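Apart from one protein chain that is not included, each protein chain of the complex appears where it belongs.
As written, the chains take the letters A, B and C, and residue 1 is the first residue of each chain.
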Amino acid sequence: MGLKATARKNAIHAMLIYAVGCNGCDIEVLNALLSPRYDLEQYRVLLTWNPREADVLIVTGCVPWQMAEPLKKLYEMVPEPKAVVAVGSCAINGNVFKNMVGEIGINEEIAGPVENIIPVDVKVPGCAPRPEDIIAGAVKGVPKLMEAP
Amino acid sequence: MDPVLFIAGLILSSIVATIIAIFYSLVLPGIERKLQARVQQRIGPPVLTPGWWAVLKFWYKGKAEPIAQMPLFYKSLIWLGIAVVLLLFLFSTPYWWVVLGWGSVLGIAGFLKLEEVLYVLMGSQSQSILTTPMPMNDLVKGAKVKGVLREFVEQHSAERALKMMAVGSLPLYIALLVPFVAARSGMISDVIRAQNPVYFNSSWLSLPLPSNPVILTVPGFLAAVVYFVGYLMLLNEKPFSILKAKVDVIEGGVLEYASKLRAGYYLMRNLLLFALSSIFVTLFIGIPFDPFMPLCFILNMILSLILPIAMAILVAFSPILTFRQIYPATVGLSALGVLALILSVSL
Amino acid sequence: MTERSKDVVVEKELSFGPVHPALIEPFRIRLFVNDEIVEDCELTINIPHRGVERLLEGLPVERALLITERVCGICSNVHAWNSVRVVESGLNIKVPDRANYIRVLINEVQRIASHLIFFGHAFEVLGHETFSMRSFLLREVFMDLMAYIGGNRVMPSVPVIGGIRPRADLTESLKRVILERVDDFEKKYLEFVERVVADPLVMSRLTGVGLMSKDEAIKYHATGPTGRASGWDYDVRRMMYEYKPFDFNVVVLPEGDNKARVVARALEVIESLKIIRQVVKNLPEGPIVNRDWVPGKMDFTTMYFETFRGELMHSYSLDSQGLIRGYKIRTPTPTNLAAMENVCIGDHVTDAVLTIASCDPCMTCCNRVEVIDSGKTRIMSEIEIVRKYGWRR
Partner (left out) sequence: MITFLRLMLQGAYRNFVRIVLKADRATSLEIRNKVLTLSVPAWETVLDEMCIGCGGCAKVCPTQAITMVKLEKPVEIAEGYMREQVPRIDLTKCIFCLNCHDFCPIYSVFGEAAPIHARDVGSPKLTLREILKKPIRAPPEKIEELKKLIPPETVEFLRGGKK
């Protein structure tokens, strides 16, 4: 393991982008980041709110059409290498908002799931996922960062 | 002294001091974070993560062009900042004391002011995606107030930096004067002579301890307290982090620095953290950072942990103050500083 | 606050969001400022529109609560409960007492969790990381309880039409766990609150900022703790038969500043603890669900509910096959929003963000506008407008 990979493994900056679900997932992510019980920092993952600083983007929510463009822009802002962790059923498959439509057929409000907009590397299923799932998911994004040139 | 020998010593001491400062300063944020984590009842990141590994990682990140009005100028500000901080630090090391009078209160104060100006410049340059240019259809809605200038939050941060420059850092400069007044001279060498006379004729392996450090006098102690608060203001740490308050201006002017530039920014900030702590130990305790006296500089480095540790604990327990509280705070602290200054005349 | 004057001269606009550390949720804040002082404020909340009301159109009513629960992850139970209350009242379904007690229990558990999120968020906005973390740590107790009772930390899915899900029935051992955790929590919580109130730095930021008078609270219909912190004594829980058996106080504070809004929620937590203890102590025996009902025609029925942030309305009708027609949700935040926009005027920028946070915003709402299209008024969603009239920036 070279110095590059070691450095990447030992300092990971994660940014949370909440692309509209129900607040459930993003609060669970914050819980994983801020609650001393879970404490994501002990796994060398540091919270940031600046896309320029981020390595891992944690995206939650089903991405309504108004959020698609900002999400794409933010993704472009992140310097390589980067990994995207889609947290929650909303981010993975649109949850009930995309799949349990009544009589309207297709819900046009939703541009998501996240995969439709930006490439996703790790999927964390659940509605809402437990914080330990989220932590394990964020950690799963690390090999991709380490292997990148 | 022979000028050739002197210049060789100057260069050598600068190189040694720079290397030690860089290596050491990048450990400080980790210590700070670990302490805060303990207070917050959690494990926290490993000590090397927030400093060392983060900087290395940013160094290895891919290229990212910052969005700025003048990208080249914006990028150069970081390297300028590192140079300023390094010079600031070097001027407090013994070899530079005699060079052109920079090892004096003027050299330190001048370079600190320059450092502050950088934040204003950075803020007015940076144009991050997180604010006005975000693709949002919010202008469809008619606000009551129309057609006003849409400002980037970083520019707002620049305005705040300007205010902090005008009022915020005043206490630090006043406190900085106290050891010099006590020594009745503007030069650092005289300050050390007054506090630690043995230093000037001790061999390279010895450890000269100060006989009458100014921090143990009443005005010196007051000044040290004021210096500490000014230190927080200069480093933009909580409670005085208004110019990079996460809640509105996010990180302020440094928002757009990415990859190598961000590594540079981390380096600059941590160097400043260390330089100010080391200067504190030099001026208030009387132990200079002499690259050619191992015990002396190690003691300096250990003692310069005092300020970051105090800061870490204070930061863990304070909210961000707005200008509503900062103005009275600076007035009060400046008054305290002036009191210390007046008292120090009697030393 | 100062009254919003008609023609203010404003230097510049600061806009941030939808992705921003202080907001977390996607909405846009535009602040019109002179120097540091906010002269006007505009919140754009249309981003989280997911068309929940339209999704529900034509769904069988039993399935509705799985979507309504996902209107919001902070108060999932409130939406699920209120949506079943509508059918229960419209079709006269009698809910067993035991089910009602457990519904109240889970609601109060979630209320405390929600208020602790509020502290976590408010302290984060204040810049006080440690207190924020302490709030999140205290909240874990109630997240655990929610997972024990409902099986999920966020979406416990407790109410079903006619009662509660069998999973959520309280066993004796669970009752003991609840009481133990609650006692332990109360001790730590009181210590924490005492510490916060004694902190001079925090209090100097909160006191006297973001003043809202009682009249304003009523005028802008700021319900919930936001209104009650301005002296408006209004709580839907007092009118709900579900809450009749319980003895609790409604916290009303006269000051109307940010401090009052924080303290009001801090005191409400204690009242909720009281209710939880009463539920566990007096829980009646009996069935937990009443399945003797058939979905059928139901006229428009509207139910109001006291959520953690204020008054919530759910309203819909059923057609003869028991399919939902014309679902309508009005969450508390949209009504509190007008108040938020107004109270932050006249404060510093950083304080304004705090004031908005102190009203506890959460914006996962539905959004629509009325457009006069060649003389006819009709309701359009924002996407239709953009398709038709283009996206102006």
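Everything that follows uses one rule, which is that a residue touches a chain if its C-beta (ideal position, glycine included) is under 8 Å from a C-beta of that chain, and two chains touch if they have at least 3 such contacts.
Model, not experiment: these values are computed from the prediction.
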| item | value |
| --- | --- |
| Omitted-chain contact residue, chosen from C:K12, C:R63 or C:K175 | C:R63 |
| Touching residue (missing chain; options C:N152, C:S204, C:T307 or C:S358) | C:N152 |
| Contact with the hidden chain (one of A:V20, A:L71, A:V84 or A:I135) | A:I135 |
| Candidate in contact with the missing chain, chosen from B:T18, B:Q41 or B:S202 | B:Q41 |
| Hidden partner interface residues of subunit B, rising order | 35, 38-39, 41-43, 313 |
| Touching residues on subunit C - with respect to the absent chain | 62-63, 66, 137, 150-152, 155, 157, 165-167, 171, 194-195, 198, 200, 289, 291, 294 |
| Interface with the unshown chain - residue positions in subunit A | 36-39, 42-43, 89, 92-96, 99-100, 123, 125-127, 131-133, 135-136, 139 |
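Simple rule for what comes next: only the chains that are shown with their structure count from here on.
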| item | value |
| --- | --- |
| Between A-C and A-B, the pair with more C-beta contacts | A-C |
| Approximate Å spacing (C-alpha centroids) for the pair subunit B, subunit C | 43 |
| CA centroid of subunit A to CA centroid of subunit B, Å | 35 |
| Rounded Å distance between subunit A and subunit C, as computed from the means of their C-alpha atoms | 25 |
| Subunit C, residues touching no fewer than two other chains | 18-21, 47, 124, 133-134, 137, 382 |
| Where subunit A touches two or more other chains, by residue | 36-37, 49, 66, 70, 74 |
| Subunit C - residues contacting subunit B, complex | 4, 8, 10-22, 28, 30, 32-33, 36, 39-40, 42, 44, 47, 123-130, 133-134, 137, 199, 201-202, 204-205, 348-351, 353-354, 382, 386, 391-393 |
| Subunit B residues within the subunit C interface of the complex | 36, 39-42, 130-132, 134-141, 143-145, 148-151, 153, 156, 238-239, 241-242, 245-248, 250, 316-325 |
| Residues of subunit C that touch subunit A when the two form their complex | 18-21, 24-26, 46-52, 54-59, 63, 66-67, 70-74, 76, 117, 120, 124, 132-134, 136-137, 139-140, 143, 152-155, 323-324, 362, 364, 381-383 |
